[in-house]
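Starting off with a structure, shown below.
Of the protein chains in this complex, one is absent; all others appear in place.
When the chains are written out, they are named A, B, C and D in that same order, and each has its own residue count from 1.
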Amino acid sequence: MKKITSILLSVALVLSLAACGGDSKDSSGDAASSGAEAETSGEINVYVGVEEPLTGANASLGTAEYNAIELCVEMLNEKGGVLGQYPITYETVDTQSDAATGASEVERLITTKGVPVVIGSYGSGIAAAVSEVCERYDTLLWEQSGAADTLLQNGYEWTFRTESMASLWGATSVDYIVDQADYVKEVLGKDIPELKVAIIHEDGSYGTAVGQGNHAAAEKIGMDIVAYEAYSSSTLDLSSVIMKLIAAEPDILLLTGYVNDGSLFLKQSQELGFKVPILITHSGGHSVQAFVDAIGDQVNYLLTVDPVACNPKLDSFDPELQETFKEFEKRWTEKYGVKPAHHVEMRAFAQSYLFFTEVAPKAIEEGGAFTAETCRDAILSLELDASKNLMGSDVKYSTPDEPFIDPTLGGTHVGQNIYAGAFINQYFDGELYCVWPEKYGQKEGVLFLPSSSTLSAGVVD
Amino acid sequence: MKKQVDAKNKKFILTLVIISVALLACTVIPFSIYVKHIIIQTVFYAFMATAWNMMCGYTGRLSLGHSAYIAVGAYTSLILYRNHNLTPWVGMLLGGILAMALMFLIAFPCFRFGLKGPYFTLSSIAVMEIVRYLLTSMRSLTSGSLGMSLPYHKTNLFHFQFDHKEPYLVVFLIFWLAAVILVWRMERTRYYLEAIREDDDAASALGISVTKNLIKVALMSAFMVALGGTFYVQYYRYIDPITICGPHMATNLALITIIGGSGTLLGPTIGAALVIPISEILRTSLGDKLSGLHLFIYGIVLIVMIIHMPKGVISIPDVIRRKRESKKAHIETTASESGGASNE
Amino acid sequence: MSEAILQVKGVSKSFGGLKATNDVSFDLYEHEILGIIGPNGAGKSTLFNLITNFYQIDEGDILYKGESIVGLTPDVVCRKGLTRTFQVAKPFSGLTVFDNILVGCLPGSATVAEARDKVDGILEIVKLNDLAHEPGGKLTTLQRKRLELGKALATNPDVLMLDEVMTGLKPHEMEEMMGLVLKLKETKTIMVVEHVMKVVMGISDRIIVLDHGVKIAEGTPTEVTNNPKVIEAYLGRSAKKHA
Amino acid sequence: MIVLQILASGILLGGIYALISVGLNLIFGVIKIVNMAHGEFLMIGMYAAYFIYTATQINVGLISIIIFPLMMVLGYIIYRLVIKPLLGTAETETNTILATSGLTFVLQNLALMLWTADYRAIKTPTSSQSFSLGKIMLSVDRTYAFLICLVLVIVLYYILMRTRFGAKVRAVSQDKNAAILMGINVNFIYALTFCVGIALVGVAGAIITPIFSVYPSVGVFFGTASFIVVVLGGLGSFTGALLGGLIIGLVETAAGVLASAELAQVFSLLLFLLVLFVKPQGLLGKNARV
Partner (left out) sequence: MLKIENLNVAYGDTQVLWDLSLHVKENEIVTLLGPNGAGKTTLLHTICGLVSPLSGSIIFQGKNLLDIKPYHRPENGVVLVPEGRKLFPKMTVQENLSIAAGKAGVDKDTQDWVFELMPRLAERRKQLCGTLSGGEQQMCAIGRGIMAKPKLLMLDEPSLGLAPLIVEQVFDILTKLKQTGITIFFVEQFVEQSLGISERGYLLEDGRIVLEEDSETMLGNDYVKQVYLGI
């Protein structure tokens, strides 16, 4: 009897869920039709889809991005929305950190909700799957954080990326060292080609891409690559990698990892007594708060490459953007009790902001409607100065006719912001500050690990 | 007896025809694309679960590592397609053969040494993990964790790509139908497998080769899910090691089958028809409210199902009938004097 | 008597130091019933397990129709024509009685339909027609024993090895079963393990007696029952007092 | 020199592997069920340690003493709701594997709802500290973990082998029905074993929190690893986890240095398969083919 009742209960649960699912589908049908109605009646409806991994392995950063987008919309809507008169509405889906789920959820967004524009995706894998869906449905994908090089190499015409690709991040760390060649020579007594460089990265999509960038750039310049090794980010132990590094005695270590393995690497390096003169990490797990919590003071003077300048010198931005920047910081801190991490939340905010303040108005003004086509036209004709972009680089997107040839790996990219750059940030007192390029550098960069750092090879004081 | 068999067969064929016709009708009915997508996914998972069930359901060997074979199929056909422009229709056969080779490598020692229960399950997981690590590290071939996407073409039969949902539905339907009919036609093997599941000693005492039959269905199952791997690539157009070779996919196949009714012809299909729409509905209705809530509920539903309906939804009519019969039987036996037994 | 269809030559088997079967030899001739008796734990079932290769022998040789069958797998042994039943009946409990028998028929039939046609005949023999559609797990012990025999018959063996198929039956049922076994003797060669003495004595042409893995006697039922070694082993000392 | 360091690092890693596997092995050994949600319980233990540490800053060793009873309560709830209904059914083995697979969804997403997806990490005074033994460097945290694992195994061993209660537990694990005949309350032993097994995982979570950060899906990584450890050492052998852990630790460290860090796990997985085929009961385990 007990069994039957519980069966009935579960059936009832399923049915009720089915019912509420049905409801939501009905309402979605309404939304789609009302969207269509709006279009025909000429009314402008700024309506977009947001897809982020809110559950699963990438949920942490996916949620952060989502919150940033939410706050961006909130701030703009308070001023009336796009052009001060078209409030922004959006639908959200959870990609569950899974490419297939991402693709089907976005397809649902497009086909049942009729969104003309999709914003997301956090993970490169999900972005790849989603961009293909958008291509099929002629829907715009405004990709904010899928940094993998391969994303834009399919020649897809509907995917656009404002930030730089991962291989460029890898190349930037080498560029930075080359930029400081004289200083390096002075301290280490070596010219650039004599430098021994070790490249270590986690073997996920992100680490792999950055590692490739590291490798290509270092090879091009003729550095002596003494180690080029991948490890799984789920590892519980990196001592084997570190032992190899101790044996290789590199001058420079280029490191890319996620939170757990990134902090594990530093902890175990210290434990095993690994020393290195120059250590540059690459965004990912190295820029988030948990990483700082995990390794404490040791984080100071750590260099990390990000696609966005953290705590930048604001002078070079338009005054209005400077205000927005401060406003965002303030409101985020009020809302969530902590300062926004620039490399995640600000980065997501900056790109959404760019879309709603530059692309959407242009689309409405020039195309007379907010549709995938008008937005795409607007993007293709967009040319902005770095002062108008919180990401800190000029903006112009490559087209199928004029694709962007990536200088590091030589790939051909369509829809990439050809001026997108990467920035060297450094930890001071547990917080990241941009140090290079100097234009945004609020502080002077410290290239060699100072002797206060436990990994310091002691080449400088 | 013969009549009964015929009647049963007729009923089964009729069921298949009804399902097929209903699904084909879906290609004509102007459902929203999303609904069609759910239907396609359901058919896809029905096919995959049927393949899983063929090996694991009928033999009682619970594999939670079938992702390995799906991945081998998917990667083989995609790499051949991208690098050598080989049509996926041929590529998927090669992928299937490769998956069979891998399965043989594992299944032979597994069954030869009589691995059962949790040991078999854990070995299947280990194989999956190994394949995933290899796929991740063979970057020049698989582009590692970056994943691979399918070069996009407009509708093209040679490339096995379609702009509309309907052709996929038809293709998957055909393969699902083929799989179900194959399992149905393998009547002799099914009997052998059921005997082996119940008691492998007793089965071998009747002249049934336990190892040979287990390996046979394992290979068939690997081949079929490998084909499914290719379908996955062609439909979702992107794969990476963790999605296609992770625990999620394999566990889902097992859960779908068991919820429908493992070791039955249509159990996997019923399971897919329940699980896929339910999880979709949960996600669409709750996914944007409180992150995690939909999967939380999904997990609870699964647990409740496994506790209260371990033989699957397909057993419901049986359970009801037996309840009724035993009530009747009880009344009879208390009245009569005959019978009697023991179970020592 | 025709030539030996099965020859067991000096077979030994140990489990963890304990000799379950120790240098046992005997021949089995066509169309005879050979009874194997011995107290519980004497190694009767082990012997069956060794002949059918469920266990591998440590020493010795087993020849079937002049050919060694050592090292084969049980299913091959069965397909060669040697089928055994299990002491603890092993019905496929999820399958119906009909299907249980059908499974036995299948390896020797070209098609499932052909096998299906054979089932009714066997059900008839073992008197399970009425229960054909009950699941095997629901049978009573007696019915299970019959099913066990039916399954073995289904493989159409030349040599049928029955492990305590009569134990647990009521006298009249036993008589019936004995009649059945005797009838089967016309076409088959039969080995029976029993500890119901009356049964073995009644149907066997010859008997071998095992005790602690050793063959202690062999001969006709009368020879064996008069063998003092047998009486002691089988009935214990107090029986001797009575005798 | 490097050989010694590999040995040392391998042994310490083995200690962590062993630590996270002790509870899993206990549960399998006595109740004969495989808890697929093992990694998720570890995750919950890690969260508990994280919150207690950030609130009080007390030593993780002490924290684990607080966590032990808390996790026992959680273990009991899960036992009553999920495990007990499945015991004694026809397909207990398969169904518990599936139900605990479902439980991974529940626990992961419960954690997500309660504590968000953020990574959380603590830094204790000992983190990143190491001491040298000759030329070998040993991590303080990992040495701690290793020692605590050793202590747990010894205590567990003592309880199981030397106390009356332990004898009861072993009796249940060897023959459930005979245990009832000896007047042992098998259900109680089952429930208690499950609770203690879960509590041990919780303690393991607390001990490793200074080493790894925690987030809802962190358990996935540990789950598979602990299964390999446990099967290798012998499912159900109470000291098997230690042996299995050490072997895996050494194999992975050596493979990482000599071959590639990325493929280190492949070596341990292959070893695992080999052991399954050759000696499925594991190196110290009981017969698996029965």
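To be clear about the criterion, a contact is a pair of C-beta atoms (placed from the backbone, for glycine too) under 8 Å apart; a residue touches a chain by one contact, two chains touch by 3 or more.
This structure is a prediction, so every number in the text was calculated from the model and none was measured.
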Candidate in contact with the missing chain, chosen from C:Ile51, C:Leu142, C:Leu162 or C:Met177: C:Leu142
Which residue of D:Leu7, D:Ile159 or D:Ile180 touches the chain not shown here: D:Ile180
Subunit C residues that touch the omitted chain in the full complex: 16, 18, 39-41, 137-142, 164, 167-171, 195-199, 201, 212, 225, 232-233, 235-239, 242
In subunit D, positions touching the absent partner: 164, 167-168, 170-171, 174-175, 177-186, 286
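Going forward, only the chains that are shown with their structure count from here on.
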Furthest chain, CA centroid comparison against subunit B: C
Geometric centre: closest chain by C-alpha means: B
Length of the line joining the C-alpha centres of subunit A and subunit C, rounded to whole Å: 74
Cα-centroid distance, subunit C relative to subunit D, in whole angstrom: 49
Intercentroid distance (Cα basis), subunit D paired with subunit A, Å: 36
Shared interface positions of subunit C, touching two or more other chains: none
Multi-chain contact residues (two or more partners), subunit B: 133, 136-137, 291-292, 295
Pairwise touch network: line, ring, star, complete, or other: other
All touching chain pairs, where touch follows the definition stated at the start: A-B, A-D, B-C, B-D
Interface residues, subunit B side, partner subunit A - complex: 32-34, 37, 41, 133, 136-137, 139, 143-147, 149-152, 163, 232, 236-240, 242-243, 248, 277-278, 280-285, 287-288, 291-292, 294-295, 297, 301, 304-305, 308-309
Residue ranges of subunit B in contact with subunit D within the complex: 60, 62, 64, 106, 109-110, 113-119, 121-123, 125-127, 129-130, 133-134, 136-137, 247, 251, 254-255, 258, 290-293, 295-296, 298-300, 302-303, 306-307, 310
Residues of subunit B touching subunit C in the complex: 1-2, 5, 187-188, 191-192, 194-195, 197-199, 201-211, 339-344
